[in-house]
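A single protein chain has been omitted; all remaining protein chains appear in their positions.
All chains are identified by letter, namely A and B, in their written order; residue positions are counted from 1 within each chain.
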Amino acid sequence: MSRLKSVLAYTAAVLALLIALATFTGMDSFGRKLVSVTGIKVSPWMIGGEVVSVIEHEGYQTVIHRPVFDGLFSERKKGMLQIDWTPQQGLPARVDELIDFDRDGKDDFHIVLNPESNKAGLEAINPRVVSIEGCYTLKDGRAARLSLYHD
Amino acid sequence: MSVFSPRPEMPAPSTARGIVRAVLLTLPMLLLIAMMMTQGELPKDSLTRAVTAITYALLGAVFFLMVYKKETYKYRAALFTIVAVCFSIAFIANLVEMRGSMAVSRADMLAGETPFCHLVIPMVIIPAAFTRTIIFPGSLLEGFANIASMLILWLGASLALGRGWCSWVCFFGGFDEGFSRLRKKALIKKIAPVWTYLPWAVLLTLALISALTLSPFYCEWLCPFKAVTEFEQITSFKILLQTIIFASLFILLVVILPLLTRRRTQCGLFCPFAAFQSLANKINIFDLRIDTEKCKNCRLCVKDCPTFSLDENSVGRGKTLMSCTKCGKCVDICPQRAVTYHIKGTPVAVGSDTARILFLYPAFIFMSAIGGSMIVSALTRIFKLIATGSMIG
Partner (left out) sequence: MLQGFILGIASGTACLAYCAPVLVPVLLGEGKNIQRNYVILGQYLGGRLCGYLLFALLAWAVRFPLSGLQDRELVFGVVYVVLALFLVYYGLFNHRALCAGQIIEQRPIKRFSNRLPPMPLVFGFLSGVTLCPPFLLAFTEAADKVAVWQSLLVFFTFFLGTSLYFLPIPLVGAFNRFDALQKVGKLAAVVVAVYYLYAGLIKIAGGVIVS
């Protein structure tokens, strides 16, 4: 019995070497497999929710992300909405927009952005819209995050 | 016999036989390192080729010495420190080249381009289990240090080495290892054992807070290694405060305390990943054992263990604590040669080198595969600096 245990133990020790080799040789394919099997994604709190609509303007576009209320167990009462304006080159000196983020046909807020100073002003129309969390520089454009209440 | 009597010699073969044995055991490793470093083709430019050759020689020499001298710790510690310093040089130079500074901007974060590192893994697991999202602004599959490849690396190393990760793979651990070896004697010798539970407390708290806030709290507030890699651009009072905190933690835990205690205080007294990684020792096949009959209870191993992984009770039981990083220091310094690498399920054979060699192979593969590319990259930058006056470009 102890001999069998030793044989198994030494086999496992040699297996550690094979695992080390497999880790490096198969890193990319294992990584892809891991992502596809588990279905993991990067948290929308980090990079914004999925894009739900794009409004085309002359020279630039407004990208509206899904409002994010995701919590650990259930949705949160307070969430975040990200709006991007790209590309940087096409942005006017003053972006002035009425946005309907929930696509119910009614405008939800009025936002004015100065892309140069990266400062924005907000006028909430829908009571769910609370305030501007911050304005950020993107690789090729500007973004603003707004805090929202859940319905 | 006094505990300070001469250290019993290993039943070493004659020098010639020892060299032949070491060469034979090093040859497969040389082949594997060559495969890992070149991936089948030699670098095209002469500088990178020369630097790769130097790195290859260094790695081969370190492994040969470990095998020939039958000592692990001092060679590993030296290489481990070199890897950490080279990692930092290569990483920072790369960032400056790409972004123009060490500071990660909000644009990088929103684009999901922040390099992922293993220290955040314990914080992302609970949210990933419940929400199937990773609470880190990195890329899943694309680019340098993407999330999936780091997770695979961590899974592989955890299976193969357990918490051996912390002494063989972690590219940060070399910093406090290096500082802990700078002084000959410790100025602070006694540290209350209760503080060795602090990494678990930090882990528990951060795992809860990160899960509940769905943000990588450790990265944002505490990670001392942001000081030698990248940190968020200071655009608010909050970020300024975060910067002060991580810089202070780096100076205290990675520089000052290791210098004063000759221990790896960041790894042993604070790092939540280290605590988490201790669990991997439970599934790993390698451990360290103490022959209680040979042990004269001199407590040298307890006093010198870099990560506080031995205490009187554990020595009495003939085992290290769960937090053992398999660095090999206790094996090398024991005056009685009572400590040995061991494969679980086999009889404890003090004096036999088989278990150590079987552990060294996977451990060194991880170290050289991770560290090799970092050394090559850093040396290339250094040679560029010498030749052109700039590391960048």
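Keep in mind that, in the parts below, a contact is a pair of C-beta atoms (placed from the backbone, for glycine too) under 8 Å apart; a residue touches a chain by one contact, two chains touch by 3 or more.
Computed from a predicted model, the values in this text were never measured in an experiment.
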**Report entry** Contact partner of the left-out chain, one of A:S74, A:Q89 or A:S117
**Finding:** A:S74
Report task. For chain B, enumerate the residues touching the unshown chain of the complex. Result -> 192, 194-195, 197-198, 200-202, 204-205, 208-209, 212
Query raised in the report: Touching the missing chain, which residues of chain A?
Result: 71-74, 76-78
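The rule is short, and it goes like this: only the chains that are shown with their structure count from here on.
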Report task. Calculate how many whole Å lie between the centre of chain A and the centre of chain B, each centre taken as the average of the chain's C-alpha atoms. Result -> 32
Query raised in the report: Can you list the residues on chain A that touch chain B in the complex?
Result: 2, 5-6, 8-10, 12-17, 19-24, 26-28, 30-32, 34-35, 38-48, 70-73, 82, 134, 136-139, 143
Query - Contacting residues of chain B [partner chain A, same complex] - result: 32, 36, 105-107, 109-112, 126-128, 130-141, 146-149, 151-153, 155-157, 159-161, 211-212, 214-215, 284-286, 343-347, 355, 358-359, 361-362, 365-366, 369
